[in-house]
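Here it is: the structure, laid out below.
Every protein chain but one is kept in place in this view of the complex.
Here is chain A:
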Amino acid sequence: MSPRHVVVLGYGMAGARFADEVRRRDPGAERVTLTVLGAEPHHAYNRVLLSAVVAGSMRADAVRLHDEDWARRHGIDLRLDAEAVRIDRAERAVELADGSRVGYDALVLATGSRPWLPPVEGLTVDGELAEGAVTFRTLDDCERILTAARAGAPVAVLGGGLLGLEAARGLAGRGNLVTVVHPVGHVMERQLDPGAGRVLTRTLGEQGIDFRLGRSAAKYVAGDGLKLDDGSHVDADLVVVSAGVRAETGLAADAGLAVDRGIVVDDALRTSDGRIHALGDCAQHPGTVSGLVQPAWEQAEVLAGLLTGTDTAARYRGTSVVTRLKARGIDLAALGDTSAGTADAGTEVLCLDDPARGRYGKLVLRDDRIAGAILLGLPDAAATITQLYDRGVPAPSDRLALLLGRALPSGAPAAASPADLPASAVVCRCNSVSKGRLVDAWRAGASTVAELASATRASTGCGSCADAVCGIADWLASTA
């Protein structure tokens, strides 16, 4: 039986992951032959790490997902710089810009998304970004940003969402004077409530970032900066546009596939044509939001199971999203439904608002389980709560300890004095010696630490209780 030919349109994070997952299940290419078509000239890279590249902590070549010989080693026909221009569903073929055609048994659309450009006068010239303006989406964008953003130069970031803030923090860390322009009254409004937004803005402000919230850019003048809708001005040698993305659906729509905000797929990641699938940013599944890598990776696993025939029951049911801001010196996690108010019936809400220390915590619980949370400046609480949320297990009843994590003032009393220790307290763990046994030995005549040790073996193991035994001997001597 000859293997089926699967063609992947798009060699970004989703397409690359899908190819990896297929080869994990079918290393010898016995079930599936793979052709991967990438429109860009370079290998797939990890988009999540682009903010680290902008921040300067990672070199551009470190974010590549595959080595040069990845495709050869895995028997994959990888074609770079291969732009698809048409899907011929009747003939089951993809037509490329150079006029060649690639036939398929199954087609996987992993075309991703492209940045959305807000309507700002002067920002685009003939549909292209004007000089001094750049999007924040690709490795090439990063290089453009790093070339243009000389230390000390003013930079404007259009968009106060997750990526915009990561870019802003990275650039501020490199010594740029950064202003974030955001049309909503608080940053990251998709993930945060206004309170959390305020604390985050304040913390970022302390790191040198200015904010113009509730304001839109009206006009861009290269070499000068932005004019905002209230008439104010923002100096900028460089404008970084991070105002959201739109699914890349052109080829799918032209081919007559059902398209809404993205290419519509079901739980088997099928489009309206059963031989064509879609995953990642270009796909629209009711169970998830696009623009994040986690859903794309989970979808890649499901689809690889289906198309290799190794898991025909695999279905994608959506992804519960946890948003983490990757910005040095800031720890922010947001998950689930964070909009619930304290008055909502059947909902338990806890809040902590501590702007002076950059901390904000909000926990939303339903049926004893985490339904949503915002955790800013509470790193270990974020880790614990995320696990509870992902695993759907009941939350511990000590909600305050849960919300604060290690920030909770220790409830343990200061080290108890020998007098206060109960007789049953184990003093020497290596030899299971309790305070009571030491007291008995002392009463039987062992009056020094050495004598106590030889009578009870306390402190003769690892020796770490020697001070405690000494303390008990002193206390006994003082009470004699």
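Following the convention adopted for this analysis, contacts are C-beta pairs under 8 Å (C-beta built on N, C-alpha and C of every residue); 3 or more make two chains touch, one makes a residue touch a chain; residues count from 1.
Following the convention adopted for this analysis, contacts and distances are computed from a predicted model.
Trainee: Between "Chemotaxis protein CheR", "Nitrite reductase", "protein-glutamate methylesterase" or "Peptidoglycan-associated protein", choose the name on the UniProt record of the chain that's been left out.
Mentor: Matching the unshown chain against "Chemotaxis protein CheR", "Nitrite reductase", "protein-glutamate methylesterase" or "Peptidoglycan-associated protein" yields "Nitrite reductase".
Trainee: Check each of A:E131, A:D390 or A:D474 against the chain that is not shown and name the one that touches it.
Mentor: Going through A:E131, A:D390 or A:D474 one by one, A:D390 is the residue touching the chain not shown.
Trainee: Please give every residue of chain A in contact with the chain that is not shown.
Mentor: Where chain A meets the chain not shown: residues 46, 48-49, 52, 57-58, 62-67, 322, 324, 326, 331, 379-380, 382-384, 386-388, 390-391, 393-397, 429-432, 457, 460-464.
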